[in-house]
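Have a look at this one before I ask anything.
The complex is shown incomplete by one protein chain, all other protein chains being positioned as in the whole.
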Amino acid sequence: MVIVPVALPLAAAGLYAVFGWNRVTEWLGALSAGGLLAVAVLLARAGEGSGLWGLLRVDALSAYMLIVIGVVALLAMLASPGYLRAEAATGHAGPRAARSYGIFTQCFVAAMATAVLSASLGMLWVAVEATTILTAFLVGYRRTRKATEAAWKYVVICSVGIALALLGLVMVHYAAVHAGLSSREGLDWVSLAGHAGGLDPGVTRIAVVLLVLGFGAKAGLAPLHAWLPDAHSQAPAPVSALMSGVLLSVAFYAILRVKVVSDVALGAGFCRMLLIVVALASLAVAAALLIGQRDFKRMLAYSSIEHMGLIALGAAIGNGLALGAVLLHILGHGLGKSVLFIGSGRIQQAAGSSSVDAVRGLGGRAPGLATAFGLGLLALLGLPPFSLFASELGIVRAGFAAGLGWAVAPALVLMLVIVAGVGRAAGRMLLGTAPPGLADGSDGRLRGAGVPLVVGLVACAVLGVTLGPLRPLLESAVTIATAGPPLSAMGGAR
Amino acid sequence: MVLQVLVVAAGAPLLAGLMRQVRARLEGRAGAGVRQPWRDLRKLARKERIAPHGTGYLFRAAPPLLAGTTLVVAAAVPLVTAASPLDGVADLFAVAALLALGSVALALGGLDTGTAFGGMGASREMTVLALVEPTILLAVFALSIRVGTTDLGAIVTETASSPLSVISPVSLLAAVALAVVTIAESGRIPVDNPSTHLELTMIHEAMILEYAGPDLALIEWASAMRLTVMLGLFTGLFAPAGIATAGAGPIMLLVAVVAFALKVALLGGVLAAGEVFMAKLRLFRVPELLAGSFLMALLAVAASFFLA
Partner (left out) sequence: MTDPVYVQALDLACGAFLLTGVLVLWRRDLAAIIWLFGLQGVALGALIAVRGLHEADVELTVLGLGVGLLRAVLLPCLMRRALAAGDEGREARPHVSVAASLLVTAVLTMLAYAVSQPLVRLAPTPATQAVPIALTVLLVGFFVLVTRRRALSQVVGFLLMDNAITAAAFLTTTGVPLVVELGVSLDVLLAVLALQVLTTRMRAAFGGTDLDELRELHD
């Protein structure tokens, strides 16, 4: 059962390899993503379990992450056929490219599923590095100068970051073996957390710094964030949605797991300080570059850095309320960001450019798409009724309650700056009248905005009102992430 | 000890001759014979002393100073015997400082002439020296950590008693560093070309361009001795087989002299052969090479702490 979420996308990738990308198989990706989501729900209900000779293990936290992967993958895969058809129409992608698109996206989803299901830090690392390599080809998909440049920077920076995490892994293993664990248990999450008290503090401290910086690079956190805007702006829109919506969170999932070990071994203060520094730096970077941003895909990419910064801040606060908000934020951000990236793909294909100035007055030309995009931006800026409002409020409240107001206050200021920057760009894109010469020709394609945008926005809004059946899962996931009983129920955030 | 000085003093020009002969043979020439440098020295020494117009005492003092320091180093360094009466002096720092003193004296002499080439040579020599001296210090220091003293004799004695200990990263790194430095210090390819006649590429030769007669003889002799001493030190540190220790009899001493001569001749031959196949480095790359050797020496020191 545990192996299904990995096997399903791999099977789909195999089918793509055999049959290529055509009218029938183009919906295969959505099918496998839907299956993944269904299995994730079943796994969440079944509780803990393990498989593949103990290499994979599922608990509430990983099941929750699996659901996030399933949801975002479903949205992205639903949008893929339309996106690729438009790409083919503009001559950017032939059948061969479409086929490798199918193979790589499915393998990418499988690698992310492996990452969250890994029973050990080692498997997790291997899976996360695999996502880097798989997505490198997706980022460089268009083979233009820009795409090649973005892919190169992406592979080099992420590989280096993740190499730091590997060194951290080696150190953890070293400390664990000297704490009396066997080599095999030395990286297993459960035995690591169980024996964390016996880890040598000196070695563990180095290891935690390396792991947080390393996985932070992959999660788009400062200081190794430089690849993110390039890669996210150059990748095909559905892939950007996957990378921004879940890949970042999967990398952050690794940090959450590390934090559990670190809090027992070194006390909560060490990892908290580290995460606060990283979070505020990321927020500052995002704010600085969002003001006056002229490219809307890069704008979305920087907004991802902002949200990962917020998530890191929530994780730093670290009590039950904050972590519940963090997990909710991961899901809400996944939904909102994928809607926006898919929408931006449509806009980019219509306007032929990702520059803000090239799409002035979208509201007049394609009201449906403009509404969806606008609502998505509102969700991203944390306005009610979307779930990001609830989760941001939860993080802020938890921060002040935990006496970390000095860290939360500058974060709030930076968020205000970001709201101003994004709002200004959104106003120019969506409102006003289109300049003459832009209005004709492209409108036909703008209208087919599609199901995924509506589904994503509705889901995000519903989550903002009620957690529904997700509540018990979220609560047990929080229990795992805090390594203790939750301080207060999520209801407090409302 | 006296024997050691004599061997070095008499043998040094022969070594220079040998190296020239090896080069000549490899380049397909007959060569002038091993004793040619001695003949050159004799001819130069018979000439009249002249000094360029306007030079001062620095110019005149440089050659004897160079020869003097080299002789003291030859006496202090364990070449033939590890037991030197100058034991207190045979210290790493003293030896490095003496070598540097000689170089500085010569550079000052070159500057004193006031000619363009003299000054250029001196400035280049100082560039090289700035990296060479710390490298020698660090490299030998790395070797001394194992023994626990900076006394060269003690280091050599220790190595002689356990020759296998040479095969360690510390020794290897130090050996590479010292080899590069030896080549640079004695002004050979690829750092400098001892037989160049093109002033623009000169380092050592540019400084002594204005010297003539006995002064020149003294400098040539001292340079040959420096090369011998450096090569001897190198073999002493890394292959001390056959070296006489304290209380050795006359036969042992004789064996030591022969072993020393053989080792140095062999190294010199290899060096000369290497020069045939190598081009001189462009001058601005020389600091790179020397920085590299400095790094090796530093790594040797670091490694001796890491891998203690």
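Here are some notes:
Read from first to last, the chains carry the letters A and B; within each, the first residue is number 1.
The criterion applied here is as follows: a residue touches a chain if its C-beta (ideal position, glycine included) is under 8 Å from a C-beta of that chain, and two chains touch if they have at least 3 such contacts.
From a predicted model like this one, the values you see are computed outputs, not experimental measurements.
Every visible chain touched by the undisplayed chain in the complete complex is listed here: A, B. Between the chain not shown and the residues B:L173, B:I203, B:I219 or B:L233, the one that touches is B:L173. For the options A:I3, A:A88, A:V177 or A:A401, the residue in contact with the chain missing from this view is A:V177. In the complete complex, the hidden chain is touched by one of A:L42, A:V156 or A:A409, namely A:V156. Per the touch definition above, the residue from A:S233, A:S282 or A:S344 contacting the chain not shown is A:S233. Touching residues on subunit B toward the chain that is not drawn are 164, 167-170, 172-173, 176, 285, 287-288, 290-292, 294-296, 298-299, 302-303, 305-308. Touching the omitted chain from subunit A are residues 55, 120, 122-123, 125-126, 129-130, 132-133, 136-137, 140, 143-146, 148-153, 155-156, 159-160, 163, 166-167, 169-171, 173-175, 177-178, 183-184, 186-187, 200, 202-203, 205-206, 229-230, 233-234, 289, 293, 298.
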